[in-house]
Each structure stands twice: as structure tokens, then as C-alpha cells.
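Provided herewith is a single structure, encoded as C-alpha cells, for subsequent inquiry.
Only one protein chain is missing; all other protein chains are in place.
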Amino acid sequence: MKGATFQGVEKVSVVDVAKPSIHGADEVLIKVTLSAVCGSDLHAYHGRIPMAAGELLGHEFVGVVEEAGSGVKRFKPGDRVVASFYIACGHCTLCRKGWFNECENLATFGFGRVLGGLGGGQAEYIVVPMADQSMEPIPAGMTDEQAIFVGDILATGMFAAERAEIKPGDAVAVVGAGPVGLMATMCAQLFGPAHVFAIDMVDSRLEIAQELGGTPINSSRVNAIEAVEDQTGGIGADSSIEAVGVPSSIDTAMRCVRGGGTISMVGVPSELNGDFPYYMFWEKSLTFRCGRCNVQRYMRPLLDLIAAGRLHPEKIISHRMKLDDAEEAYRMFAAREATKIVLTP
Amino acid sequence: MKGATFQGVEKVSVVDVAKPSIHGADEVLIKVTLSAVCGSDLHAYHGRIPMAAGELLGHEFVGVVEEAGSGVKRFKPGDRVVASFYIACGHCTLCRKGWFNECENLATFGFGRVLGGLGGGQAEYIVVPMADQSMEPIPAGMTDEQAIFVGDILATGMFAAERAEIKPGDAVAVVGAGPVGLMATMCAQLFGPAHVFAIDMVDSRLEIAQELGGTPINSSRVNAIEAVEDQTGGIGADSSIEAVGVPSSIDTAMRCVRGGGTISMVGVPSELNGDFPYYMFWEKSLTFRCGRCNVQRYMRPLLDLIAAGRLHPEKIISHRMKLDDAEEAYRMFAAREATKIVLTP
Amino acid sequence: MKGATFQGVEKVSVVDVAKPSIHGADEVLIKVTLSAVCGSDLHAYHGRIPMAAGELLGHEFVGVVEEAGSGVKRFKPGDRVVASFYIACGHCTLCRKGWFNECENLATFGFGRVLGGLGGGQAEYIVVPMADQSMEPIPAGMTDEQAIFVGDILATGMFAAERAEIKPGDAVAVVGAGPVGLMATMCAQLFGPAHVFAIDMVDSRLEIAQELGGTPINSSRVNAIEAVEDQTGGIGADSSIEAVGVPSSIDTAMRCVRGGGTISMVGVPSELNGDFPYYMFWEKSLTFRCGRCNVQRYMRPLLDLIAAGRLHPEKIISHRMKLDDAEEAYRMFAAREATKIVLTP
Partner (left out) sequence: MKGATFQGVEKVSVVDVAKPSIHGADEVLIKVTLSAVCGSDLHAYHGRIPMAAGELLGHEFVGVVEEAGSGVKRFKPGDRVVASFYIACGHCTLCRKGWFNECENLATFGFGRVLGGLGGGQAEYIVVPMADQSMEPIPAGMTDEQAIFVGDILATGMFAAERAEIKPGDAVAVVGAGPVGLMATMCAQLFGPAHVFAIDMVDSRLEIAQELGGTPINSSRVNAIEAVEDQTGGIGADSSIEAVGVPSSIDTAMRCVRGGGTISMVGVPSELNGDFPYYMFWEKSLTFRCGRCNVQRYMRPLLDLIAAGRLHPEKIISHRMKLDDAEEAYRMFAAREATKIVLTP
């Protein structure tokens, strides 16, 4: 089969590889019908996550079950499915507490041996272990483009929003209007805020944010913290969501919230450690959360919301390409020429 | 001044009465600019709440502060305000726990001596005691029609929705599409459900419910419980809101939810006691809540949501009349010829 | 092997039956080391749950794993374990929402074909399906008597207490000081109440309740509702737990709570339907919950609390007997001559 593979720093090639097959009773073989290029794929692309040449890429994908292991209870051949970008064991202490994202046996698709040795979704086929826990059926009538982000960035937007402790009538600031920030802008509205401010420096992204219900603030032209204060009667936002990961956006996310507020960060931190305003946190009684998404918990409700027409994650797709063009897709995405690219095998 | 008064069972007259004046330091005098006729006014109208002839009616009103007592800190003459339909003392044990609706000194506007001896809002002027706690300023640019329901039925819809424990992706059934049910239909959506089913037997009400985001189910034509099951994969709703108060609608609200679900009732019960399916509750692990709204907690966030264009309570107004026509307004409302009537002094 | 069997209404015999064996990959064979007689066993004993002659009894048990199916990941031969009194499939919609007690494929031990066709724990051996989900390992150093109630009545006490929404400083009333009420008395204290009132008519039960941290109220000598009011400054309890199931105790549980309070019922209702004070609920904004315990969620934390010396469920054991004496044990328990009886094979 064909698959997009890592071939060295900033080198991606679509090559012929062996079609995978199921071994465990809990596994399914998926014929991939759509995959996507994700911001975290760039960590591999740029060499920040070490992969071996020839390892398959891609962890956002949907497809059709081709074969199911004997222990699989929820799926059968022919079912259309979306998978989480990682699998969790379900049996360790943290899985049993419901923290699948903190599973001690967690393995991620599309990052080779170093992150778990699973296959990649930017390919014609992929094997999903722990299928009953790791996948959801796609409702009839829902397109692949609508369903695909449920397994990663839409769930991340939801995780960010839930952990921001938004209450009806609140004001929320989302810092960053890239794919994850746009998903968070949508998901924040599931908690009934009066305002969702979308803060970014790129007008084209802010236009999508506005279409998705956000109030745009272009931080290249105004002071974002002052803009949020101005629009909240001088108080500040009740909570903020950080969706970038760099010090300046973290700073904005922390300083635009009122006393007692919450900052929920899902941007992958650009540095291991950094500066933190401890005294301001004490004086303002703030809460800071940061984390990797607990996808398994959110897939089902997100699919229900999309099916009901209340979420439109597909609106962020800017480019539709063929799997054969994965090399160009990575180049474009790394060069920020695209908001979100999906690939058809 | 002129005021709508109770004059006997099903007799309302607009008469000249003494303009009220403030006595306590915590009171304000309001020049009323809009009032409304509420379903609970009919309890007085039909004689179920005993009032004396000549007592003033009306507990939904907005207006302008004409005079403020020396201890009032949040309001000054000229401020546009909306008031809760009742006042709470703020100092008893339950007020201090945040249950203003369970205040042991609670007094309600517009029901005469028997419910607290306050004035009525269907008049040119009214005095509001405990003003700092009982009122909110109306944001600039918001109309009276947008603001008025914040003090009663919109807050009741919010109370109903909050107590229904709705989570993102849930299915909620609202039983009854009268004014309170329509408000609940709107407010339920602040908690991110995939589906809000609106159940009623009158198509015109269901059309408004649909406009407000509900999925209509006409229970005069289909079995509502089966209809909810059909649209939830055979499972039932995650929660329901009862907004009528009669045994048949309570039954529907209880039987349309799944195991582990919650029924939140705000319809005023038509009878003191009634039948209850204890064993079904045990087997299905259900939660039943019923209550009178904690208005004071919801006024501010609701005003913020209306100002932001995320709630449109004014859409339920079907008739705009003059205070002078209050007698006719009561007749029409009692005869169900109007969804909601507002009165201008 | 020997096992206690139903032989007709109020007839229990210990007879020789075939030793069970595992068939599914998810099953384990347990050598039972202790079982208990539970209040719900009496429903079978008295013929209210229809069982066939010869079917095995008992759903509270602990033991040692003798054999484990190939798909079992958490247990191996030699492990000491406690099992939930029922198994849930883990894959239906409600299991996936975390409501294992509302599983559409739920099956209960010890009630024959009619409640799922599983074996009984009042025997030398029993097979537990879905073992990874249905059992917990018993911590080293913990006795069988300490662990056994985790799979049923202690979890039920916890479920009752959690659903009572107790906050630090609250007053809670537990109506009924039988085994479940005593467990609830203990578990209520995990939520930091100032007072846990234990209401019963039997002094010997109230003495155990007091030893477990409850404040006894003997409702055969005083009016329990007035007694709760007297000890809460005239306000009433913040919440109550109903652990009996008959109309009089339900009434006490409902009338002893303050406005805004919660009644959490786990007593199995003696009748399908009954009278309910709807108007009082509306006026006092009350919450009523009733349900069958979600055991799977509570087993692990309860075992941790027992191991840490913070819960002492074994204190309610009044009689230690041999499995061979099961017939006499049932007679005594039905005659209320024992608070709780455990049986050793």
C-alpha cells in the first residue's frame, strides 16, 4: 500500500510499504478514506520528535473497518469510524480514573517507535489496537471531513474549553486562531459564554474565528489585554484558552483574565521551562491548567454535536489534496500557506 | 398614579391609586416603563392566590430609578433597571447559603399582603426594597422588551436548565412550550446539548420553539416518549425540563429520560400531592428536581447574554398593549389568546 | 462443590452442585473465601424475585482467583479479589457514559436466570465474567471481612452519600440504620459534614450508628423531623439519605431537609408507585434521587479508604457462620435476629 513516510528532517515521501494486518483480538484493520496534516506532525517533520527513516506519518484519520479481531465488540467490517490519535490501555490506574491521556501505556499513531510503534494514518490502511475504546462509529450522513477532527484537534478544543470552567454569561479569551484555537473557539460556546474573544495576529484566521462565533482581536494592531478589558467593563475575561505555546501568548492568556479566573492551555509549550508570575497568581487567585487532550472522553458527544449541526469543524479545512501529494502538503503546512490540509488516499 | 388592581375573581381594573414613596434606606422608587402579564398572575386572577380588592398586580417590570434611598450603593436616579419578581433579605441562613428563593423573609411583588405586601409592577410607579440585591442595571442599547424577562421567566428557564445537569452533546426534552418552556428551550442551549426537543400540543408554540433552536414534537399527534427515543437511538433523553405542572406532562418528563437522567421541573404543580413512580426511579437511578427560581443568581449573566445577542427572550412577545387595557390583557391571556403580553404605562 | 440454593419460598438448602468453569476469555474462576447474606437476598427468599429451585444464591463475596481466561489483564491465579454484585458490559451507551448500573446487558450474581443467569457467591466457587471491569484486587493486609462489602452495600452507601451533594459543614440525616444505612452513615462523613443524624427505631442499630460517627435519633421516641430541626437551628438538614424504602421513611427523609436540599434514596421501594409532595418540592426547591448503586465506580477508592483505616465496614458484622449453616442464616436474617451475617465455605 502507499503511505506518507518520514525520510529525514523536512523530508516526507509517499512510498510503497507492506499493508498492515491485525494480530491481537482487540485490533481492527481500517481502510483509510481521509487523513489530515496536524500541527504536531510538524514536530516530527522538523526533527523535534526523533523518527527513523521510513516510519509512517499521520494520526488524524477516518476510514472503513476492513477486518475486526475476535474480541472486538463494537465494530464490524463495513463500519465507518474515526479513531483517537492515541490508544490507552484502559487498565492502568490512571485509565481507570478516566485519565486516558495519562495512560502509562499510551501509544500514538504516526510517530514511529519512539511514541509507541503504531502505524500512520496518512496511508491506505492502518491497524487500530484497543478498537472498542479507541474508535467511534461515524453517524450516517456525516462526511469524513466533518468527522475527522473528533479524534484530535476538535477533542483538544473541547478539552481546553471544559478545563476553562466557563459558565453561562462568561467572557472567554482564546489566544491563537490556528486550527486548535479555532476548535476551542467553537467548543467554548458549548458552555454558554456571552463573549468568546479570538486573539491572533493574522486577519484571515480571525475571519474564520468570527465566522465560528468569536469576536476577533488582532493583537498586531491593538493591545489584546486592554482590548479584552475594554469589552468586559474593565474587569477582564472570566477565563482564557491558550492555543499557541509560546511565552508571549501564555503571557496574554494569563494577564487578560479577572481575579479568580482560569487559564486553560493546550498549546504545546515551546520550551521545557519558563517564567511564571507566581505573585500575580496569588493576588488574583488564578488557576492555570495545561494538558494533552483526553480524546476518548469527548469523541461521542462531539460526533453527536456535529450530527446535530451544532459544530462545524470542517470549516477550517483550507486545502484538499491527494495522499500522493503529501510531500507538498507538509511543505505548505510548514510554510503556513494552509490553515488545514486533508489528504485522500 | 394608575395601576392594574385585583377587584375580585377574574376582575381586573386600572384605577387611580396613591403613588408609592420610599421609606427605608435600601429602597428605590421606579418609574415603570414596561410590565408584563405572567402565568402566575393568573393564579391571582382566578382566585387561587387570595388577594384583597384594590391590591396592585404585576411582578414583571422594568423602569427608571426616580429616587434612591441613602443606603443604596449600586443605583442612582436615571438608571434603567430590571427587578427580580421577589425580594430576599440576604441575611437569613438560606440567603447566606445562596438560596435567595428560599429566603425566610421572601416577599413577592404584585400579590398583595398575602405574599409579602409589596406593590405591583403593572402601574406607573413601584418601590423596590433591598434594591442593591434585587435589581440589575439594563445595559446601554438594550430595549425594555429584551430586558424584562430577566426578572422572572427567563431566569426560571435558566434555573430549570442549570438544574437539568446538561452536558455538551446531551439530548434534552422540554415538556411544554408556553412562555417558561420557551425560555427553558433557549437556556438549555447554553449548556451545549446536541438536541433540545420541545414537546407541546400547539403548533404555533412549537414554531416559536423551533425558531429558538428546539426540535418540535407535537404530542397531540405522536407519542412524545417514543419520539424522543426514536431520535436518541432508543436510549431516551439525558435530561428533561417540565414547564407545565400537570400530571400528564410530569409523566412525559419522567419517562422520556434514560437511566441516570435528571428531570428538572419548574411548572407550578397543579396539585399539592400526586403519584410518583418510585420503583422506576430506583431501577433507572433518576433525579427529580422541582423549584421556584433563584432569580438573583441569574440576572447578571442573562443580561450579558442578551446584550451579546446570544439570547432573544423578546421573541415570545405576541401582544403589545397599554396599561389602560390591562383588563382586556388579562382576559386574553387567561383565554390563551396570547403567548405573552407586555403593557406600556 | 457445595452451594446455598433456593428451593422454594423461604427454603434455602446447601447442596452439592457442579463446580463452575470458565468459558469466555474475559472470565475468572474464584475460590470463594467469604460470602454474606444481604437484604436483597431476602427478596428471593420471600419469593418476590422469582427463582427456580436449585439456583445458587449470594452476590456479596470475596475469594482467590483460581483460573483466569486468556483475555484477563488485571488478575492472575492467587490474587485475592472482591467482585461487584453485578456485571456490566462496558460497551453499551450507558456504560460508556459511566452508568454501569444502568447497563442494558446488566446481570446480577445469585438470582438465577431471571436476573442474568450468573452463579451465586454463597458457594465454594464462582465464575466472574468481565473480570477486569467487575473486580478489584484486595490490598495486602486487608481481611476478607473488611473487603467484602465494597462490592455491594458499602458502595451503595457511597453512592447514596455522593448523590446527597453533601458539602463541608452540612447537616445530613440518614433514615434507617440497617446495613445500608450504617454504610451511608460512614460514607456521608467522607464529604465533611458537621452532623450526620442516624434515624431508626432500634436502639441497638443506633448504637452502631453512633460508634460509626452518627448522632442517633430514635424515631419511636421522638418526632425525627422536629429533632433534626432542633439540632440545626430550626432550618433542617441540608440533605438526607433514605435507606429503608417504605412510605414513612421516605416521608421523614423528604420533610427533614431545608429549602434547596437534596434527598438521596437507596432503599428499594416497597411499592412501584406512591404519593409524592410535588407542591412542597416546588416551594422548597428540593431534589430527589433514587437509584441502584454504580458499584464499579466506587470499589477502588473504597478499598483505599479501608486500607488507610478511614472506613470500618466490618463493624456491622454481627454473626459469623459456616456456609453449611446458610439455611439457619437466612432464617435469622429474615427474622431480624442479625444485623449482618457472613459465611465461610
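Read from first to last, the chains carry the letters A, B and C; within each, the first residue is number 1.
Just so it is clear, a contact is a pair of C-beta atoms (placed from the backbone, for glycine too) under 8 Å apart; a residue touches a chain by one contact, two chains touch by 3 or more.
A quick note: this is a predicted structure, and the numbers were derived from the prediction, not measured.
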Problem set entry | Residue touching the undisplayed chain, where the options are C:107, C:190, C:246 or C:280 | C:190
Seminar exercise, completed: Out of B:46, B:76, B:96 or B:322, the sole contact with the unshown chain comes from B:96
Seminar exercise, completed: By the document's definition of touch, the residue of A:2, A:292 or A:331 touching the omitted chain is A:292
Exercise. Of C:98, C:247 or C:301, which one is in contact with the hidden chain?
Worked result: C:301
For this session: Would you write out the residues of chain B that touch the absent chain, in ascending order?
Result: 25, 71, 73-74, 91, 96, 132, 300
For this session: Mind listing the chain A residues that contact the chain we can't see here?
Result: 93-94, 97, 99, 101-102, 163, 233, 235, 250, 258-260, 265, 268-269, 271-292, 294
For this session: Please give every residue of chain C in contact with the chain that is not shown.
Result: 158, 162, 167-171, 187, 189-192, 194-195, 300-302, 304-305, 307-308, 310
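Operating definition for what follows: only the chains that are shown with their structure count from here on.
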For this session: For chain B and chain C, let me know how many angstrom lie between their CA-based centres, rounded off.
Result: 41
Problem set entry | Separation of mean Cα positions, chain C and chain A [Å, integer] | 42
Exercise. Which parts of chain C, given as residue numbers and ranges, touch two or more other chains?
Worked result: none
